[in-house]
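Structure record follows, encoded as structure tokens.
Omission of a single protein chain aside, the complex is shown with its protein chains in their original locations.
Presenting subunit A:
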Amino acid sequence: MMLSSFRRALHVGLLALGSAVALTACSDKTEESQVLPYIGERDVRPRADGGPADTIFAAIPSFTLTNQDGQTITNQTFAGKVYVADFFFATCPSICPKMQSEMLRVYEQFKGNPKVLFLSHTIDPAHDSIPVLRDYAQRLGIQDASRWHFATAPHDTIFGLARRYMTAAQKDGGVPGGYAHSGTFALIDSERHIRGVYDGMVKEEVDRLIQELPLLLKEEAAKQPKAQ
């Protein structure tokens, strides 16, 4: 009897504690999630005039790629927009179909908004020629290359970029298709900063991207009038 009432008290106490923690966690989260974090290494540079130091966030380097329509695309193509980037290859038999079907889900969600673009890089440029990329895009149902670019570049360029987008990619004869890579989706803001990294193989992670993308759009919209 004593034991059971003690147990009950403990139960109630734990429950109360648990919900208190949950509540604060909740309110903290809404505070924080108004603005997406800057992801990647940062550099703090002292200012010459002795003022407060500037924080330099990791940024996507300048790039020149070619898309499925044979058009050159650069950072300028994405100026004033946000975009989601990933790495794949057309004959990839392991994770790509799942990844690209998840990316397609994000695309469907935002295809009405021209401020949101998509960029899929092939990590097998030797095979994935422009006609192969075009066929792939069209088979996926993407007719408009200006919204979702399927892009190629020399091998080293692509692999260098993959690292900057936080995707691990390497040649590996031991896996089906010959390349091992992670299914990362990176969300990039209009100033080339990574604002979100998601596992494109996990539905819940992609759901999070779909929820967080509007937060970035809101931030970008607030920035716009100042820029003009």
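Please note the rule applied: a residue touches a chain if its C-beta (ideal position, glycine included) is under 8 Å from a C-beta of that chain, and two chains touch if they have at least 3 such contacts; residues count from 1.
Note that in this section contacts and distances are computed from a predicted model.
S.K.: One chain isn't displayed here; going by UniProt, is it "Cytochrome c", "Putative spermidine/putrescine transport system permease protein", "MaoC family dehydratase" or "NADPH-dependent 2,4-dienoyl-CoA reductase, sulfur reductase"?
M.R.: UniProt lists the chain that is not shown as "Cytochrome c".
S.K.: Pick out which of A:141, A:154 or A:214 touches the chain that's been left out of the picture.
M.R.: Residue touching the chain left out of view: A:141.
S.K.: Check each of A:64, A:101 or A:224 against the chain that is not shown and name the one that touches it.
M.R.: Looking across A:64, A:101 or A:224, the contact with the absent chain belongs to A:101.
S.K.: For subunit A, which residues lie in contact with the unshown chain of the complex?
M.R.: Touching the chain left out of view, subunit A contributes residues 91, 93-95, 97-98, 100-101, 104, 135-136, 138-141, 176-177.
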